[in-house]
Each structure stands twice: as C-alpha cells, then as structure tokens.
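The other protein chains are all here in position, but one chain of the complex has been omitted.
Letters A, B, C and D name the chains as they come in the text, with residue numbers starting at 1 for each one.
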Amino acid sequence: MLSVRDVTVAFAGVRALDAVSLEARPGRILGLIGPNGSGKSTLLNVVAGAIAPDSGSVSIEAVPIPAGRPEEVAARGVARTFQIPRLARRLTVIQNMMVGRRDQPGENLLTLLFRPGASRRSERALVVDARAMLARLGLIHLADHAAGGLSGGQQKLLSMGMALMSDPPVLLLDEPAAGVNPVLVEQQIVFLKSLAAEGRTVLLIEHNMEMIADVCDDVVVLDAGTVIARGSPVDIRRNAQVMRSYLGETA
Amino acid sequence: MLQILLNSIVYASEIAVIAVGISLAYSVVRFANFAHIQYAVLGGYFTYAARGLGLGFPVATAISAVLTGLVAIIVERLVFHPLRGLRPEAKMIASWGVALAFRSGVAAVFGGAARVFDVETDTYLLGDAVITSLDLAVVATTIAAMVVLQLLLYRTRIGTGLRALADNRDLAATRGIPPDRLTALMWFLAGAFAALGGTLFALETRLQPDMDLQILLPVFAAVTIGGLSSIAGAVAGACILSLAQNIAIGVDFGAVLSSRSWFLPSQFRDTIAVAAMVLVLCFRPRQLRSGGVR
Amino acid sequence: QSKEPIPIGVIANLTGMDVKTSTDMVRGIQIAADAVNKDGGVDGQPIKLIIEDAQYKTQEALNAATKLYDVDKVPAVIMFGGSSIELAVAPIAKQKGKIIVNTSSSSAKLGDFPGTVYSVLPLDDIVGKALGEWTAAQGVKSAAFVVPNNTFGTGLMDAAATAFEAKGGKIVAKIAYSEGQPDYRADIQQLVSSKPDAIMTTGYGDDSRTIFKDARTLGLKQVWYAGYPSILTVENEAWMNGHLMGVDNGGLSGDVAKKVGADYAAKFGKEEPLPHVFYGYDALMLIARAAAAPGGFSATTMAKSIDGYQGATGAIKWDVRGQRIDPPIDVISYKDGKFVTTGQQ
Amino acid sequence: MSVPPESRAAGAALRLDAVSAGYGPLVILDRLSMALRPDEILLVLGANGSGKSTLLKTVMGLTTITGGILHKDDVDITRWATHRRAAGGIGYVPQNNNVFAGLSVRDNLGMGAYLQPAKRAAAQEAVLDLFPRLRERLGATAGALSGGERRMLSIALTLMADPAVLLLDEPSSDLAPAMIDLVFAAIQRIRRERRIPVLLVEQNVARGLAIADRVVVLVRGSVAADMPAAAVQRDHLHALFLHGSVGAAPAIQAQRSVP
Partner (left out) sequence: MLDFLVFAVTMIAIWSVVALSLDLQFGLCGLVNFGQILPFALGAYGPAISAAHGGSISAGLALGLAMAAVGGVLVLAPVGRLSQDYWALVSLGASEIFRLLMVNVTPIAGGQDGTAVARVSNPLAALGLALGLLLAMLLLARRIDRSPLGRLMRVLREDDLLVATLGRNPFRVQALVTVVAWLMAALAGALYAHVVGFVAPSSFSVAETFIVWTALILGGAGSLLGAVVGTAFVQFISVSTRFLAAWSGLPFDLVANLRLGIFGVVLVLVFLLRREGLVPERKVRVDAVGP
C-alpha cells in the first residue's frame, strides 16, 4: 500500500500542496483530478522522490521512501511518467524501451569485462520484451526511429512503455491520455485495467473525465493544494463543489 | 588597503567590459565564444592603428569598435551561422579555431612583440594610495558602457527580442522576432564591446597578439562566477575575482599573524582566480534544471 | 659555392611566449650565417638554416627536433627555450650523437649532457654573484628582488641574494612574477610595502617594461640594480634616468658586438637589438668554426671551437660540462636614454 | 489523393497546393492540398503521428518545404521566414515547448506583444481576464508553471499579438474541463468578433467537433477526408484512426526520402 501523509510543499511562497494525505491500494486505480495548478503533478513528484516535501511523508508498505532521491524510489518498484514526456531524444525508440529495465547485468563494468556472455543473454531476452511492449502500444513500426522525432502523442505512449519495462508494482501516470488519439485511449483504458488486475497500484492523473469514470476505483480531488473530495467516480460526479470548481458545469 | 581596493576596481574594469560581451553572446547563442577575447585584442590593435593615423583616442576607439563589430558579424555569417544546430562544444572549438586564425593574422601584420600606447598620465594621491588619471578614465568609461548596455537590454524592444531569442529561438520567430537580424546585431554589440574592452585593457597594460591567452582565464572566470548569461553577473564576477586576486596577493598575511611580513607569492595569482571560480561555482545555489521536474 | 649546403637547425619560440627575444636570437643567427656564407661558407659549403617553432611547448619542441635530426639531417641545433624544452630535447640529441647549442637557458641541469649541450649563455650564478657583491659595494643595506619566475630569474636571484647577504645586506622581499602577464600591479604592491632601500631585478623585454610602468605609476622611487640591465626594456626615459644600473656580460660592449649591431641595423631596420642577437650570433659562429676544423663537425671539434674565439659576447670559456664560465663582466648604467659602460668587475 | 474543389477556391485565408514538407530529408506531408476559408473553424483530426503538428509547423515555416506552394490571402509565402509569417498575422500555439521557459510570465506576455508594443497594456489585461490564474502567477518563471498553466500562457501569448489567422495545436490538452470550456468559448468569440479563421488540431474530438465548421482528416500526411463538421459520424472517425495508427499501414513507412 502506498500512503501519503500530510504532505506540504511550497515553492517560493506558493503553497502547491497543503497537508495532503491519501492512500492507494494494490489492484486498484486511484484517480487524481483537480483544476490546473492545484498540485497534482507536484504530488506525483513527491511520491516519485523527485521533490522532497517540506513536511509530511510518503511510505510504501509502511516503509518511508527516501525523499528527494528518485533513483532509490524507483528501485523500490515505483515507475512514473511525466506530464511533458522525457525521453532520450537521440536514441531510438527500442533503445529507450530497453533502458527502461533496471538491474541489467551489462550495466555492471565487471560483468561486462569478465562475463560478457551474461550481458549478451540478458540483452537478447530484453529485446524480445521491449518489442512485445512496443507492439502493444502501437509503436512497433517506429522501433528504430529516433525518439525525439516522435509526435506528441507517440512520445506519451513511449514514456508509458518505458515505465512499464521494469514490471513495477507501483505506477504513477501524469496525464497519459492527453494528446493521444481516442482509439488509443480506449486501448489504454483496457490496458490500465489489466495492469491493476495484475495487482499493481496505479495512481492516475487525468483531465479526461470519461477515462477517470471508466477506469478509476477511487478518485481524489485536489484544489489549491488541498483535498476537497474523495470517493468513487460516481460520488465525485455528484459533488457540487467539484462540479463548480473543476468540471465547470452548473449542477 | 585602500590601494588594494583601487587596484581591484581598475582591474575589474579592465576585464568587465570584455566579460559582458561573452555573456551577451552566450545568452543568445548558447556557447562561450573563445574568439571573443581575440576580438578584444583585435580591437586594441585597431585602436592602435587608428592612433597611428593621428586620430584622437575617442575617435580611434569608436572606429575600432565599429570595425570589430563588423568583424564579429562577418565571422557569424561565415562560421557560426552555418554551424547553427551543432552542439555548443563543437561551436566552442570552432571559435577557438577562429581565435587562432585571428591571432596569427594579428601577429603577421603587427609582429609578435608587444606594443604600448603612449599616454601621458597624472598621478593622484588618496592618503597613501595612488591612482592615475588613466585609471579614472578607464573606470569611468567602463561604468558608462555598462549603463548603456543595461538600458539597451532592459529598456528597448531589441533587448526584449534578444532575451526571447536567447530562451527559445523557434518560438521567438513565431512571435515575429527576426532571429537572424537580431543575432547579427547582438554580434555587432559583442564585437564593439570587445574592442572597447580590449582598448581599455591595452591602455592600462600592453598589446600583444597572444594576450588573449593571458586574459582568457580571468575573463572566463569572471563570466562564469557571474552565471554565464547575465550582464550584471559578469560585472559582479569581475569585481569578485579582482578583489580575491588583489587581496590574496596584496595583503601582508605575515603582519596579521606575527611581526614578520609574509605575502602570498604573486605567481599564485592565476591560481587564486581559478580557485575563486571553482569555489563560487561549487557553492552557488543550484540552477533550475531545464523544464523543472514536470 | 656549388657544394652541398650544411644544414643547421634552429628551435625557438616564434609564437606564444618569448617571441621578441626568440626572434632576435634567430636574427643574430641569420646575421652570422650571412657573414659565413659571404666569406665562401665553410670550405665552400654554404650554411643553410632551418628554423622551427617550439611555441614554448615540450611536445612541439620534440616534433621540431625529430624533424631536424631525422628529415633535415642537421648535425647541430641552436635552441632558444625554457630549460624544460631544452632538457626534453637533450636526451634525444645525445642518443643520436647530435649537438645542441643553448643560447638562453641557464639551468644547471643542462650540464648533465656534456658533449651534447654547449651553452653560450653564462650560468646565472656567475652574474648573480657579481650583482650581489657589486650592489652591496654600492652601500645598499636592504633590497627587494623582483624577477621572472623561471630558472634564469630565480637562479640569478638566489645567487645574488647569497652574495648580498654574505656582504651584510638584508633581503626584504623576493618576488618571482609569472611571465607574460598584462600587468604587475599586485607584485609591485608587495614590493612597495616591503620598503627596500633598492631593488634588484632581471627579466626580459616586455615584462620588464610593464614592471617599470607599474612601478612608476605606483610611485616607486628606489634605484634598480639589475643583472643583465641591457636585456631590460626601459619604459620611461626621464623616470629611469640614473635609476637603473647593474652588471652585464662584458663582451657586449666589444668591437664584434658593434659590428653585429651595425649589420642588424642594416638588415632589420632601426629597432634596437636585444642582447640575444649576440648570443645567437656567437652560437652559429662557433658551429661554423667547428665545421671548418680538420675532421669536420663533431663533439670534439665543437668543444675546441672556442679556442681563440673573440665573439659578440666576448671570449667564451666552457667547463667540462659545456657550460660557460668566467665571462667578462661590465658595470653598466642607464643615462640619457642609453646604457653606458662605466667599468669592469 | 483527390482534392475537393472548394479547397482551390480563391480568397482562402490559407491555401496549401500540393505541399510536401518534413524534417531534413524526412518527408512527412505528402503533396497535401487544403484551404482554410475566411472566418471558419477548421478542425484537423488524425491519428498520432499522422502529420497534424507538422502541418501547422509548415504553415509557420518551421519545417523544410520540399514542394508545393503555400498561400496566405493569395500571397505566396512558401519561402517566407517564420518571423515574417508571424508579422503577416499568423498566430500559432505549438503543441509542446510553447513558452519562454526561462522568462517570467510577465516577460512572456511582453514577447506576445512584440509586434505591437503600443497595445501591450490593453492586450495583457484582456488575456489576464480570460486566464485569471495567470494573473496570480505573473512573477513566476514560466518553466515552473503547471502543465495547464503553461498551455494557458501560450494561448495568451498568441492572442495578445492580435493575429489574423489562428493555428492551435491541441489547445485543450493539459487543461481541466472547466478551462477547456472557457478557452473554446473564447475561440468562438474571437472568431465571431474579429472574423478570423482558426485551424484547430485536437485529439479531444468531441470538444473539437462542438465548435468546428468543417473537418479535415489526415492520414499519413495527406488529406483523407474533408467534410462539414455536422456530417461527421463516430464510426467513420473510428475507422480512420484505426487505419492511421494502430492498423497495418504505419505512418512512418509511407514516408519517402528526397532523392
């Protein structure tokens, strides 16, 4: 279980998060929604260890994560994507996918020098996995294309693929559907559900309400850095405050 | 102590004008132009040549500034413009090639030996510290030049455009800002400031074709301390560096600790410049990484 | 003169640091070569100079030396350079049985290559010792040093300081400045605060001029006692008048030097020749003498070439290590825009 | 690829005749022809990688054009530099990389008014009224803004220049639903009041269709369909998207290199 306790973050006087707490459980998809600038991405960054909170803590299975150390958080099995995709632009799509996997024997200099065979074997297996994942994302035809030359939507898909390469128990996704075409979004939805069904914890930030309604088991609504509502997607739809501030519809 | 302060101010002025040119160019084209210091040397020689024709200092310096500005534009057209899109390190190495070519050109025309400007100076005493009329003129010119540049960058549309270009060239073009024309203008300014700085430097010291090697280190240290792309930073960097050097070498540490006088040997002056730079860099606040962590 | 020319190599710093002094040394060599060739060369063989740039860098000097020895097949190279450069080339020359004539470095380590390296420049300690003793004899009680931070400068300083202190003088500051700096205000500042009776110095052209200029602007009034005053460049005649004196190589005031000076003026215009012209001249003349000796050019004939030679830098005497000793020493002072010889040590 | 006759009509705000364009040797748009009529909102749809952004970049002069002619108001602008097109009244909101990340929000807005410095104050007030969130963040560095705030800023920047033609690349992405309503209402209002045509790229098909007059569908860099917005059926689009992206004919393999 992933739990966030009283996390507060301020940037140069601006309170991006104010004592936010939430819990995400294995096998369930937790949606995080809220107006622009309400602190969703900041919260995700805190969970991923990219930002150290001013106060409060994040823990996984009751063990606190090392704040501000993304590499150690990732090593605990947390994978994430960015709202504005980050990729190695000058590497090919398949190479990007392959670095997604952690703990490769070929990344150890000693193994490389004295047991090159181990590295070669793991590479062979890795290529197969990476291609399978690319096929699933509809990017297989771009495998040998430079990642920097992908279109906006394709970059989103690729970065999701990279995150999945290390088979993470916890997955943090920042607007994976923005800029992705509707047919692929439908496939993403199916995909996300299957990931949760495999027992993973998923934290999903989205402005696409259909997707939220469709995949999320629970939803947390942020506004100006505080949680203003939580519950099932249906509950949230009925919440007047959320309707006003976020959905912009008159109830 | 007052003398140390005065020396620092004069030395800071000498390098500041050259340093701001590097910052200016860096902020727009994103590479440190090694040829810039050679522009300063060239500017010094232009002024020297113009003086040789019997022109007064202000006129000779103005001519030199214009000529050097044009040289900078020509180099941009012939070398840096075609190399746009290359990684910054490659452009830096190319700029080093340009500097070599200029240095040998200057040496071929003017000879390898040093030249000095003949200037009559008056000496003034402030307590037991000495300052010359030339020092005063150099400091005043430097201050005036900085004010002009500051106004140009922060009070005019050109400045606005330059800053946009510096941040995101393509996006700037889509806002109607003409990238090539503004870049040329920027090079002209950088060249002209280099010429002015080179002339001031030569007035206080001497002219020789390879003096870029001597100025390189302090100037780049100053620019770096100041944060590479900020004009005010470059000036501040020049002051910090100059003070560090002059205090380290000018203060009698022996007298502070005991009765015997002991100075840090002056050969360590460049070491001080470099060490100051390294220290400032290591302890300056962390830069925002491009795009943050979003 | 239809015979094959004799190739002679020259390695000097023609770009980067020390350009002016190097250039003058090469010009002295050229004057000597012209003189030899005009007299019909060495047994009818003209001398051909091959001049290489070392850029004051070991690697470049080595490239130049291997080219000269292997491609141009020169028997001898005249070198101008920091000791580090000459010391790097010396083992190669030794291995190949070639000769180096040193015109500018006064490091004692060059003596480790007897039979390979010959110096026309006297060792610093000789002139340094003379300077220290002579300065003390002028009644100077305390002095500060300002010299370039190289073997030549610090070697001379150490020898002069020892001699000066032995005569009861007091050294209040020893400043070794980095060569080639655009200004030396901070160094002069240290000098001023040490409040010496007099200043002892040596150095080369441009740097010394800058030193003098900064000293003048910072209000220094003391007298300068110099080793080799003639290689210093005076910056302001009026200010320096009567304030600069010292001990120098005595030969430079001799007849040969006057003739070389005239040739220099004829060939290169009105510029005042630096003493390096004379060292260069002597270096080549000695090589020519060795080549003309019975048996041709070799380490043996080279060692003997000085016998009876009266050069532009006076008579030359080598110790067993090929280092120049016992040079004639003059006392020189700067008056009314030029150096005049006022006596002999 | 057959070109609907109305695309050739004179008097179009923008007209592309058999334009081929791409990145260096890579050709993405394949002899594409289309027109943007005065005061219409034209929605461009297409699978990921079908060339929508490339189309807008080509109009803006940010790609390599290897063939065809591009007209604005019947003037050939094919060879114009980007800044000249902007000065000629084309306003562009890029999909990514769309603000001056190192400058403050206030300075960014200044760049928006670069072409008309005199009108800056009024124009700035107008966009800040549209995006009150930005008013609170005027002093912040644009690179530190949240995804949605960035998008707002980039739209604001473009609106400030008072363009005669608007190119919008996925303006709704990253925006919260309430904000999308505001932005789309603003687009419609601007179109109505100033009578300027809008070329709109959207993956949010439902939203786009709600305000568009006409729809063009891109498949592999060419126009595959051109129809009134009202005539669009969901199944129809579904097939196109499938065909364009996940299906058998991948976009990238259709691209040829210039000889």
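The working rule: a residue touches a chain if its C-beta (ideal position, glycine included) is under 8 Å from a C-beta of that chain, and two chains touch if they have at least 3 such contacts.
Here the structure is a predicted model, which means the values were calculated and not measured.
Engineer: In the whole complex, not just what's shown, which of B:Leu5, B:Leu55 or B:Val79 touches the removed chain?
Structural biologist: B:Val79
Engineer: Of C:Val36, C:Ala64 or C:Ile332, which residue touches the hidden chain?
Structural biologist: Residue touching the absent chain, from the options given: C:Ala64.
Engineer: Which is it among B:Leu42, B:Val98 or B:Ala145 that touches the chain not included here?
Structural biologist: Hidden-chain contact among the options goes to B:Val98.
Engineer: For the chain left off this view, which of B:Leu53, B:Leu125, B:Leu257 or B:Cys282 is in contact with it?
Structural biologist: Within the whole complex, the residue contacting the unshown chain is B:Cys282.
Engineer: Could I get the residues of chain C that touch the absent chain, sorted low to high?
Structural biologist: 14-15, 19, 23, 26, 50-53, 56-60, 62-64, 66-67, 69-71, 82-85, 87-88, 91, 95, 107, 109, 112, 149-151
Engineer: Name every residue on chain B in touch with the hidden partner chain.
Structural biologist: With respect to the unshown chain, the touching residues of chain B are 32, 79, 82-83, 85-90, 93-94, 96-105, 107-108, 111-112, 170, 209, 213, 216-217, 220-221, 224, 228, 265, 267-268, 270-271, 274-275, 277-278, 281-282, 286-287, 289, 293.
Engineer: Identify the residues of chain A touching the omitted chain, counting contacts across the whole complex.
Structural biologist: Listed in rising order, the touching residues are 48, 50, 69-71, 74-75, 80, 82, 86-92, 95-96, 98-100, 102, 104-109, 112-113, 116, 119, 122-123, 144-152, 155, 162, 166.
To be clear about the criterion, only the chains that are shown with their structure count from here on.
Engineer: Considering only chains that satisfy the touch condition with chain C, which of them also satisfy it with chain D?
Structural biologist: Looking at chain D and chain C together, the chains touching each of them are B.
Engineer: Considering only mean CA positions as chain centres, point out the chain farthest from chain B.
Structural biologist: If we average the C-alpha coordinates per chain, A ends up farthest from chain B.
Engineer: Taking each chain's centre as the mean of its C-alpha atoms, which one lies nearest the mean of all protein C-alpha atoms here?
Structural biologist: Centroid comparison flags B as closest.
Engineer: Taking the mean of the CA coordinates per chain, how far is chain A from chain B in Å?
Structural biologist: The mean C-alpha positions of chain A and chain B differ by 47 Å.
Engineer: Go ahead and note the Å separation of the Cα centroids belonging to chain B and chain C.
Structural biologist: Here the centre of chain C sits 36 Å away from the centre of chain B.
Engineer: Listing for chain C: what residues touch at least two other chains?
Structural biologist: none
Engineer: For chain B, jot down the residues that touch at least 2 other chains.
Structural biologist: 291, 294
Engineer: Flag every residue of chain D that touches chain B in the complex, lowest number first.
Structural biologist: On the chain D side, the touching residues are 60-62, 81-84, 86-87, 92, 94, 97-103, 107, 110-112, 114-115, 117, 141, 143-144, 146-147, 157, 161.
Engineer: Using the touch definition up top, name the residues of chain B that touch chain D in the complex.
Structural biologist: 157, 160-161, 163-164, 166-168, 170-180, 288, 290-292, 294
Engineer: Touching residues of chain C toward chain B in the complex: what are they?
Structural biologist: 14-17, 19-20, 23, 149, 172-173, 175-178, 180-187, 189-190, 193-194, 205-206, 209-210, 213, 217-219, 235
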